[in-house]
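Below: one structure, written as structure tokens.
What you see is the complex with one protein chain gone and the rest in place.
For chain A:
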Amino acid sequence: MRILEAKGITMRFGGLTAVNNVDFHIDKGEIVSLIGPNGAGKTTFFNAITGIYEPTAGEVAFLGEKVKKSKPYEITKMGIGRTFQNIRLFSTMTVLENVMVGQYCRTSSNLLATILKSPKLIKEEKEVEEKVMDILEFLELTDMKDEIAVSLPYGYQRRVEVARAMATEPKLILLDEPAAGMNSGEKVEMTNLIKKIRDRGNTILVIEHDMKLVMGISDRISVLEYGNKIAEGLPHEIQSNDRVIEAYLGKGGAK
């Protein structure tokens, strides 16, 4: 099943073409990575396909429906959950609360129900807690659920962020540089974690710099350079692609 399909995405800011006629798709259960040197237009491309920007040209379909320009919270509600490049956990909340916030867009009790503690609210809260505990169990965070999230070690903070994104019940999870700032041990853990999340039936789009991580997890890789897609394929194809090597190492680097 096709989760997301983008055709001929072009994004211009004034005279600058940040993304130029890029095609992209991701199927259910895939891990697809988007890589490229700094300034290649990865983030712009991501913003264009999720509707934060309206592409200058081209069309995006998410689950078969055309993506319109929307607010970030509408995108999450639509079914795209994300983590951030620089970890953005809610600093006054515990791990459990952080992840519970992810369920916000899947619940609906209003102010009156909250104050009166209506039966619907009690039921909803119970369901939220069950779902969240399930996710925490899956990501092995149960032991630290009552710790203040930002007081955890870096690797665990990432995990909480992933848990939070999963709690929004996304059809597509976007991980924006999940290994940024991690040591090699944490990177290995992250690799296993991403695979594990995929094996649970999730679809994952990774934007990443770390080649080792990307090569280890991806079913498919797309490479951007100066806004153009210069390569797409399986990890080993990308590894031996001359244009990719050139983009990363400069001319003559392949020799």
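The rule we apply is simple: a contact is a pair of C-beta atoms (placed from the backbone, for glycine too) under 8 Å apart; a residue touches a chain by one contact, two chains touch by 3 or more; residues count from 1.
Everything below uses one rule, namely that contacts and distances are computed from a predicted model.
Only one chain is not pictured, and the protein name UniProt records for it, out of "Acetolactate synthase", "Purine hydroxylase gamma subunit apoprotein", "Branched-chain amino acid ABC transporter permease" or "hydrogenase (acceptor)", is "Branched-chain amino acid ABC transporter permease". Of the listed positions A:2, A:68 or A:88, the one in contact with the omitted chain in the full complex is A:88.
Note that of A:125, A:219 or A:246, the residue touching the chain absent from this view is A:125. What chain A contributes to its contact with the hidden chain is residues 71-73, 76-77, 81-82, 84, 88-94, 97, 100-107, 109-111, 114-115, 117, 121, 124-125, 128, 146-148, 164-165, 168.
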